[in-house]
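Each chain you see keeps its place in the complex, though not every chain is here.
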Amino acid sequence: MTPEALNSLLERVAEGDTSPAEALAVLKSFPIQDLGFACLDHHRQLRQGSPEVVYAEFKSPDEIVTISQALIDRGSNLLCTRLQPEAMHALQEALPKVSIYERSRLAMLLQQTNPLPGKVAVLCAGTSDIPVAEEARLTLTFYGIETYHRYDVGVAGLHRILGIQEDLQDCDAVIVVAGMEGALASVVAGLVSAPVIAVPTSVGYGANLQGVTTLLSLVNSCSAGVTVVNIDNGFGAANSAFRIVQRLAQRD
Amino acid sequence: MTPEALNSLLERVAEGDTSPAEALAVLKSFPIQDLGFACLDHHRQLRQGSPEVVYAEFKSPDEIVTISQALIDRGSNLLCTRLQPEAMHALQEALPKVSIYERSRLAMLLQQTNPLPGKVAVLCAGTSDIPVAEEARLTLTFYGIETYHRYDVGVAGLHRILGIQEDLQDCDAVIVVAGMEGALASVVAGLVSAPVIAVPTSVGYGANLQGVTTLLSLVNSCSAGVTVVNIDNGFGAANSAFRIVQRLAQRD
C-alpha cells in the first residue's frame, strides 16, 4: 500500500464513502510486509548502494550465464564469486567480454564507474594467500574503491611490511589475508591507525585445520583493532571495507 | 638519535670537524630502533590518537592504582578494563573520583573531552549480554564517540530490532553483542549499510561451548558486512569502531 493509496482511503472515509469500520478492516488486514518490508528492502538497496553480486557456488553454469547476461544487458557491472571451473568455462564461452580470474574463482565486467572516495589496502602474507587477496581486491574494484596491494609480506621477513608502512598510513582500511599463524594482522594493526580486517586462509597443512587455527589465532590478536571474517572470505572483507568507505563518502 | 643530533652531526661534517668516514661509522652503527622505532612508536601514538588504556587482567591492585594515579595526575582520561573485584575495590578506595562499572569490570574517569564526529550503535541480544555491551559503549565514550544503544533486542521478538532500524541508519558502525546462535548480527547487517562488528559472548550453556559456538556462527553470518572480534571482547569492538570513526574525522 503506497502512501497515495493510504491517502485516498482516508479521503474516502472523510467523504463518507467508506465507513471507519471498513477502513479499519482494510488497515488491520493489510499485510505489514506489503507496506513496510517491500519498502524496507527497496530502501536497503538504496541506502547501501552496493550493487548486486552473483554468489555462484551452488548455481549451475546455465543459471550463472543467464543471470550474468541479464545484468550486463541492463548496463550493470557484473561480479560473480566462487565460480566452479565449469561455470568459468561457460561464462567465457557465452560472454567473452567478461574477465575471468581463475585462481580467485571470479568473473567481472565493469561497464560503468562509480568511484568512491577512500582507499583500501590489501596485504597478504604468502604467495599462496594471493587468490583470496585478489578476491578482496577485485571486489573492492567492483565497488569503485581504489586499492593498494602488496603480497607476500609475511613476518618471517619483517622488512617487507616495515618497508610499506608509510603507504599504509593513507589507507582507510587494511585487509590482511593470512594463513598459518596469522601474525601479519597483529603486526599491521600495531603499525597503522585504520581498522584492520583479517581474512584467515585455509592455506597450510596439518595443525592448520583448514584455516580454523588461523581464524582462532586472528580473533586472539594481541593488537586491538583487528576484526575477522570467515576463512577464505575475501569477498566478505571487501564488503566490510566498502561499508566503511561508504560512510566516508557521505562525509565528503 | 634525534633529528637535532643528526643535524649537528651533518654540520660537523660540513665544517670538517668530523670526517665522512667517522660520520658513516656513527650512522651505520646507530641502532635502527633508536632512530626509527622510537619515532615509529611515537608516530603511532600521534597518528592513532588513541589514548592509552589500562588492561588490568593480570596486574595487581597496587600496580593498577599506581598507573591510574599517574594518568590522572598528568590530566589524562582513565580507562581500566578487565578489573578483578579486588582491583575495583582498591581503585574505589584510593581514587574515589573514578567511576566503577562492576558487571563490566571497568573503571573510568573523564577529565577532558575530545569529541570525535560520528556515532556508533551498540546493540545486544539478551539482558545477559549487557556487561559486554557496556564495556563497548563505555570504551566508545572514553574515545569521545557518541553512542546509541538498545539492549535486549534479540530476534526471538523481531519487532524490537525492526522498531529501531531508522535510528540505526544514522550510525557509522554498529556493534552487535550476542550470545547463543548470534542471529542478531545477521539480521542487523541486512537492515543497515554501515559496517557491523559482532561480539560473541560466553553467555549460554551446554553446546554454547563458552562462546566458541557463537563465535564460529558469527563468522558464518549469511549477511555480508559482518566482522567478528574475540568472545566477550567489547573493548576490541569499540577500538575497531574508533578506528573507523577516526577516518571519518579526518574527512571533516
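When the chains are written out, they are named A and B in that same order, and each has its own residue count from 1.
FYI, contacts are C-beta pairs under 8 Å (C-beta built on N, C-alpha and C of every residue); 3 or more make two chains touch, one makes a residue touch a chain.
Keep in mind the model is a prediction, meaning the values are calculated, not measured.
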Full count of same-sequence chains in the assembly - 2 placed in this view: 8
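Throughout what follows, only the chains that are shown with their structure count from here on.
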Computed distance of Cα centres, chain B from chain A, in Å: 24
Residue numbers on chain B that touch chain A, as the complex places them: 40, 44, 47-50, 117-118, 162, 165, 169, 172-173, 190-197, 215, 219-220, 224-231, 233, 235-237, 239-240, 243-244, 246-248, 251-252
